[in-house]
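Every protein chain but one is kept in place in this view of the complex.
First chain written, first letter: the chains are A and B, and each begins at residue 1.
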Amino acid sequence: MVNLLTLLVAGLANGSLYALVALGLVLIYKTQDVVNFAHGEILMAGAFIGFSAYTFLHLPYGWSLVAAVLLGGLLGAVIERVAFRRVANQHHITLAMVTVGLSVLMKGLARIPFGRDINTYPPAFKADRVVLWGIPISPQHLLTIAMAASLAVALYLFFRFTALGKKMRATQQTIVGAQLVGINTGNVFASTWALAAMIGAAAGVLAAPLSLLYPDMGTNFLLKGFAAAVLGGFESVPGAIVGGFIVGVVEMLFGGFVSTVFQQVSAFFIIILVLFLKPDGLFGRRALARV
Amino acid sequence: MKRYRILPTSALALCAALALMGARAAPAAAEEGVTADTIRVGMFGPLTGPVSIYGYPINDGALAVYKATNDAGGINGRKIEVIQEDDACDPAKSRAAVKKLISRDHVFAIHGGSCSGATFATRDTMIDEEVPFMVMAATLDKISLPVNRYVYTTTPPGTSDGAEIVRFIRSMPNVKRVGIVRHVDEWANAKMESINASLEQPGLTVVANEVLDRNATDATTQVLHLKAAKPDVVIFVTYPAEGAVFLRDARKYDLAGPFIGTNGVTDLLDLAQRAGGLNAATDVYATAFVAGPVGSPAMAASTALLKKYYPDDRPQSVSFYGMSGAYAVVDALRRAGPNLTRKAFLDALESTKNLPAGPAFCKINITPENHQGCLAQQMWTLRDGKIVALGETWSPTNPTN
Partner (left out) sequence: MMLEVRDLTAGYGHLRVLRGLSLDVPEGGVVALLGGNGAGKTTTMHVLAGLLAASGGHIRFRGESIRGLTSNRIFARGMTLVAQSRQLFPEMTVRENLEMGALVARTRREIAKLTDEVFDLFPRLLERVDNRAASLSGGEQQMLATGRALMSRPSLLLLDEPTTGLAPIIVHELGRILRRLNEGGLTILVVEQNVQMALKLADTVYVMRNGAVVMHAPASEVQDSAEMFRSYLS
């Protein structure tokens, strides 16, 4: 029979990617009350930036990751400033539609230079697997798990101890309250988008060697990240991470022990189940009466 | 007062009508889409959306053939004028695109369709409107079957590709247990239909049948299931990206081949590269509709042609999928003679015999009873980092069809 540990490890590896995607979604949602449907395309953009830096500019692998993260962050800030700020006070359905429009636009733009071929993003390591305690795992997966874990810690520290992190938290809890204590909420929005986009871009660079590189590569990851975020309650950073891991593992266990036919959608079954039993997600607090 | 105005108005209308009629009547040809010096051909395919990745290369290959034909003087004094429409691989859009080509652009014939579902959706329109239709690269059998006077293809349909794969497996010694990993969509289902049918005959048993979703980035469960089933051979009916994911994970979890792919993964070197290098694609085979790997002497002429008209396109197998149909169309137009009518063109198509198919391995043969003009394929594998066609151990079907 199929090895449970092997499935768990593979599930955690995939889940760490979903977690990173979910993180970006949750950050935007917490500050702007909107699900960013263009987040998959931010991931795609990050992957293409990293790819271009590596193959065309011949930057070392690590530096192309840095370039992707920085330019991805810039892209996020620009999206907020140019496309989002002027409509930020509109109904959230309108905002969601704006993000859908952005998604279509970004895919369209990416197809101009990259639409005629599927590109390959080289993995970070030459070896295609290592065997730990008898379980085969690819170094790329180890890197992804490590990235997700360290990003989670870094984010925790960022929100806890830095001025910008505190301002972001304040703005997430009440925008007017943040304005009343002199926070430049415009900057906070832009920074939040930048941060979410940086995480998205990093996820893109990590995902690309697994998924290949094409303008529509983001869609699938967005769905899984969305599932993870819903599981985590959509307002919780640790929830997003745990949600990501759960989606990854559930997929593997379902595919491994039940059937591969519904493997891709199994995570969504779980979500429906969780939402049925616990409507606020695993980490969601009951909506607090705003003070 | 009013009465007097009628006269000048009607006169004007009459003049206008005459002028219009004159304009339409002037060229010698009376057939839709044909003028004294042009033949208008409609083309459609996925130029937007996810599948545009294949849409452009495929259409560009066909366009290159038409452009070359024009540059060589055209056909019986006429130049081919192609009007391209986007179907985004969507049946609703392909139907609309075809309607537009027929009723607004008044095309003479249509050469297009690279997605099975979207192309099949246009079959009835073509037949109802009596527009000659050459399928571009879609492989779904029911697009070209049952035989209809107006519908033709020079791409091996899915069932023949599937049958070819099983035929190859049967030629392998000591193979009894077959594992399968496949997508679930029209493209894969067509191939699976014939694979399943052929496997039902005694001698082979299916020991695992796994689904890999489109856009999957992981094949762990599929590989583990296959491994547990201990197959002698694994058939993978997937697109290249997912095929690469599968082979990568097969290697990761020590699942041994041989792995047999469809002509969807003909570009074995690409497949190997995407799967993580040549090591990841040992013992991998795929059917091949084109005459040779990209870069081989067999493809030199076609590659040069593509490069001439589309220098920015990276030559890959799909770049050559649209060419054979274009050659069939050009050949039939030529044989239909200077007095070009749809009837003459269809008659010419139905008498296509041993026509070289450009970059395709087959020779094109079409008769009134058979409109699938190109069934012969090769079986390819990788040896020493190069694609080779199997010859000694495996004899391909008769290249004349």
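Worth pointing out:
Here is the rule we use: contacts are C-beta pairs under 8 Å (C-beta built on N, C-alpha and C of every residue); 3 or more make two chains touch, one makes a residue touch a chain.
Being a predicted model, the structure only gives us computed values, none of them experimental.
Considering the entire complex, the omitted chain makes contact with A.
Although one chain is not drawn, the whole complex shows that of A:90, A:150 or A:174 it is A:174 that touches it.
Note that of A:137, A:151 or A:183, the residue touching the chain absent from this view is A:183. By the touch criterion stated above, the residues of chain A touching the omitted chain are 163, 166-167, 169-170, 173-174, 176-177, 179-186, 288-291.
We take it that only the chains that are shown with their structure count from here on.
Here chain A touches chain B in the complex through residues 1-3, 6-7, 10, 14, 108, 111, 115-118, 120, 123, 128-129, 136, 138, 207, 210-212, 214-217, 219-220, 252, 255-256, 259-261, 263-264, going by the rule given at the top.
Residues 48, 50, 52-53, 56-57, 184, 210-213, 215-218, 220-222, 224-225, 228, 240-241, 244-245, 248, 251-254, 273-274, 276-277, 279-280, 312-314, 316 of chain B are the ones touching chain A in the complex.
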